[in-house]
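The complex appears here without one of its protein chains, the remainder shown in place.
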Amino acid sequence: MKKLINDPRAVVDESVEGFGLAHADIVAVSTEPKFITRRDAPVAGKVGLVSGGGSGHEPLHGGFVGLGMLDAAVPGAVFTSPTPDQIIPATLAANSGAGVVHIVKNYTGDLLNFETAAEMAQVEGVEVRTVLVNDDVAVEDSLYTAGRRGVGGTVLVEKIAGAAAERGDNLEAVAAIGQRVNSNVRSMGVALTACTVPHAGGPSFDLEENEIEIGIGIHGEPGRHKIPMENADGITDRLLEPILSDLGLDAGERVLLFVNGMGGTPQSELYIVYRRAVQVLKERGIMVERSLVGNYITSLEMQGCSVSVLRLDDEMTALWDAPVHTAALRWGI
Amino acid sequence: MKKLINDPRAVVDESVEGFGLAHADIVAVSTEPKFITRRDAPVAGKVGLVSGGGSGHEPLHGGFVGLGMLDAAVPGAVFTSPTPDQIIPATLAANSGAGVVHIVKNYTGDLLNFETAAEMAQVEGVEVRTVLVNDDVAVEDSLYTAGRRGVGGTVLVEKIAGAAAERGDNLEAVAAIGQRVNSNVRSMGVALTACTVPHAGGPSFDLEENEIEIGIGIHGEPGRHKIPMENADGITDRLLEPILSDLGLDAGERVLLFVNGMGGTPQSELYIVYRRAVQVLKERGIMVERSLVGNYITSLEMQGCSVSVLRLDDEMTALWDAPVHTAALRWGI
Amino acid sequence: MALDVTWAVKWLTMCAQAMAEHRLELIELDRAIGDSDHGENMDRGFQAVLDKLAESQPETPGAALKLTAMSLMSKVGGAAGPLYGTAFLRAATTLGDAPDISPAALAQALEAARDGVVARGKAEPGDKTMVDAWTPAVEAAGAASAAGANVLAVLVAAAEAAEEGAAATDPLIARKGRASYLGERSIGHRDPGAVSTALILRAAAGAAA
Partner (left out) sequence: MALDVTWAVKWLTMCAQAMAEHRLELIELDRAIGDSDHGENMDRGFQAVLDKLAESQPETPGAALKLTAMSLMSKVGGAAGPLYGTAFLRAATTLGDAPDISPAALAQALEAARDGVVARGKAEPGDKTMVDAWTPAVEAAGAASAAGANVLAVLVAAAEAAEEGAAATDPLIARKGRASYLGERSIGHRDPGAVSTALILRAAAGAAA
């Protein structure tokens, strides 16, 4: 294992410290317990948005703290959801009195820790609503599993719900738009290589030189099945097919297309996937109205990508376009 | 070799096509010959900025085409400088009559091809000035080599010269500010792993499990020397030392600190390097006034990073802060 | 040895040792069907328990377990943190401030712990989770205590049953937690949480020996 780190156990501490130093104009970092807030949190009258999860998915979530997106992010250990003693103070810090929305990716650990924190925050007088993100169509029989995971769609939920909060929507409305995004987005990912969790020291799963994992999550966990390596167009088709059939898009509908890098894939390859995805959508008469291409929700240095498709309506489009000023997404300001 | 590509020889074509589709609001793509322009190029009265080089360094240069930065970018084959028949029409497309600045990284191939193109463009009536970027302190005896390479500093030259052009500076002034940035920036890089050029099919150099290459360039070429793996702080110190001694910074001076990922390194690790670099600069009384952390000039999926330090003055700082709207850098708009 | 606070502290100390010792094994089990962090999480969590124990002197087993619950809850994270946190909290509540634990109280505390895990995680036996170690342990402890066994024998029965229960997760298809995403690919692997549960119960017996 070769990594630009000092001590496997200090990775999150040191990296969040560096993040705070680099973006002191946007965020403030609390170290004990660890969480990141908007520098001007809580913003008077605004509903607070808090998300969090295991580290190793950067820029998610810290990179999305700032105007028009999150008020606080709570990083756990690498691939381990954060604990209530982090989430509670982050929730309090994000609360201006208008209540707080927790954006939680659907993993047992995240759910349980956020659930506990929400309960405790309510006891402290904060109204909390939870938006569960579960956009991963790779999980088939959600009856017999922990349910679909939250993956790429999380970024879109955070952006759009964040814009709703910024324009002054109330707690219920912000939670509702977050849920609406989640209901309208589907994602699926592929890994060409595994990643190495610093404390584990070895790759998170085994792949032969000529194999890829279809349907991976973002925690370095194996996916739905292994298949022999294919070309980019073939892989893109495999990712899109279950997304489109699950989302049931009709010709003429408008979408946001998000091609996300898992961390170790060159940008040029993401654009090759994007190109194919646009072709496929076009063939079906679906209009790509907005796009996002890049590393936004990663699995350390994993090579691979995920594709997310969000069915847009006018309101979601306007909220997507609204100004955002975070370390990882910025426009309009 | 596992890559999200279709055909090793179509990588640049397909990826630039995807890039053009994803950023049609900012850029236009010419395919035969291949180059990327600002959608509204040429901008009346504005000096044009053109850069280019081998592909595989994305987002450089295409990701920096747009308001406040480049008017055109010319991608060569992977790690191969583009040819005059691409550079010439890109130069013509960028020229509004106010002349064009070529920003050229100091490699024999880039120099020769841009030199030829500049000559031909002048014949076509375009005034061309060249800013040569050679900020890589890893190259020691520049007398006995092709000279220092252009690496991370290129991004800073493009941003700052781009802002000067955008505010209406004339050809000489834009070239001069570009040269001033180059004179005041030094960089050095490290590779933890090699990368694989698609058409080559194997890694660009060999590294043992416990070795790293200090002083790498951005073309997947080996560096100054191999050393056994060290921790992030130790590596950062090794990169900074030659930068600082060459730049001769005094206590009290202000700098822009740029920690650049080579493509395959998780963002969290870049922030660990950033953290250490800030510590070292602070100890020397140097003030980090601006920062950039992320993958901006890469070597495909190489793991590693480079550190660049730019000595700032008020004008450069203001130009850095000026609005920019490109695929890879955006603020103030 | 009586199950007083000294036993409780010894138990927790032995838990921390066990997690440190089996850290890589648990990571490896989690690597196969999860995300490679269970060993790291449990090790970090029980080190935090030790730190807490060094700071404050709990006076009853119940108090020691409550402190453990809080430390695990705030240091482990992931699925295991809240689940073990709840388990220890429910056991502590059942024990109240009794200075010492009878075989029957012990069996009851284990049952409360298991019920806590089920209440939080909604897993059923056979779902390939730590419940598959807790449930046979609870049953074995109940049977032993009903048969008049002493606390050591109850703990040994629980530990053995948990170990068997953990081993019996090998052929199961995971239906809860992260391993469930693998579906049939989870067959043939042992559930890491079931193994850590067995380690915790084995340490309890060891501390009482």
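Residue numbering begins at 1 within each chain, and the chains themselves are lettered A, B and C in the order written.
Criterion: contacts are C-beta pairs under 8 Å (C-beta built on N, C-alpha and C of every residue); 3 or more make two chains touch, one makes a residue touch a chain.
Keep in mind that what you see is a predicted model, and the values were worked out from it rather than measured.
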Chains on display which the left-out chain touches in the complete complex: B
Contact residue for the chain not shown (choose from B:Gln122, B:Thr145, B:Asn210 or B:Ser245): B:Thr145
Residue, one of B:Ile36, B:Ala77, B:Val181 or B:Ile212, that touches the chain absent here: B:Ala77
Hidden partner chain, touching residue among B:Ser30, B:Ser96, B:Thr116 or B:Asn170: B:Thr116
Contact partner of the left-out chain, one of B:Val43, B:Ala200 or B:Ile333: B:Ala200
Touching residues (missing chain, whole complex) on subunit B: 9, 33, 54, 76-85, 107-109, 112-113, 115-116, 138-141, 144-146, 149, 197, 199-200, 202, 204-205, 217, 219-225
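By our rule, only the chains that are shown with their structure count from here on.
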Third chains touching both subunit B and subunit A: none
Chain whose Cα centroid lies at the greatest distance from that of subunit C: B
Chain whose Cα centroid lies nearest the overall Cα centroid: A
Where subunit A and subunit B are represented by their mean Cα positions, the distance between them in whole Å: 29
Rounded Å distance between subunit A and subunit C, as computed from the means of their C-alpha atoms: 32
Multi-partner residues of subunit B (each touching 2 or more other chains): none
